[in-house]
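One structure, as structure tokens, below. Some questions next.
Only one protein chain is missing from this complex, and each of the others stays in its spot.
For chain A:
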Amino acid sequence: MAYSKDDIEKILRERLEATNVTVEDTSGGCGSSFDVVLLVSSAFEGKKPLEKHRLVNNALAEEMKTIHALSIKKLLTPEQYSSQCA
């Protein structure tokens, strides 16, 4: 099945207990390519970039079978996020 950006946001919210998620469909609506623009989760605390990316990839393991490209921009801890917004 094809996923919408809302599906992906919902999945990330649930599986990573993300407090803030912004996903964009970069495939023009066919659901094959997404940008994770921003994801805020306490799961990222103390993690290196590779480990953070792995958390996201693993959370979407099932969906990745049909998603062609996933680009991950900003992965922040709640603390990093609030200091950025302050």
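Definition applied: contacts are C-beta pairs under 8 Å (C-beta built on N, C-alpha and C of every residue); 3 or more make two chains touch, one makes a residue touch a chain; residues count from 1.
Note that contacts and distances are computed from a predicted model.
The subunit not displayed here is recorded in UniProt as "Glutaredoxin", chosen from "Sodium/calcium exchanger membrane region domain-containing protein", "Glutaredoxin", "Rab5 GDP/GTP exchange factor" or "Small ribosomal subunit protein bS6m".
From the options A:S4, A:S42 or A:S71, the residue with contact to the unseen chain in the full assembly is A:S71.
Although one chain is not drawn, the whole complex shows that of A:S4, A:S42 or A:N57 it is A:N57 that touches it.
Across the interface with the omitted chain, chain A contributes residues 49-50, 53-54, 57, 61, 64, 69-73.
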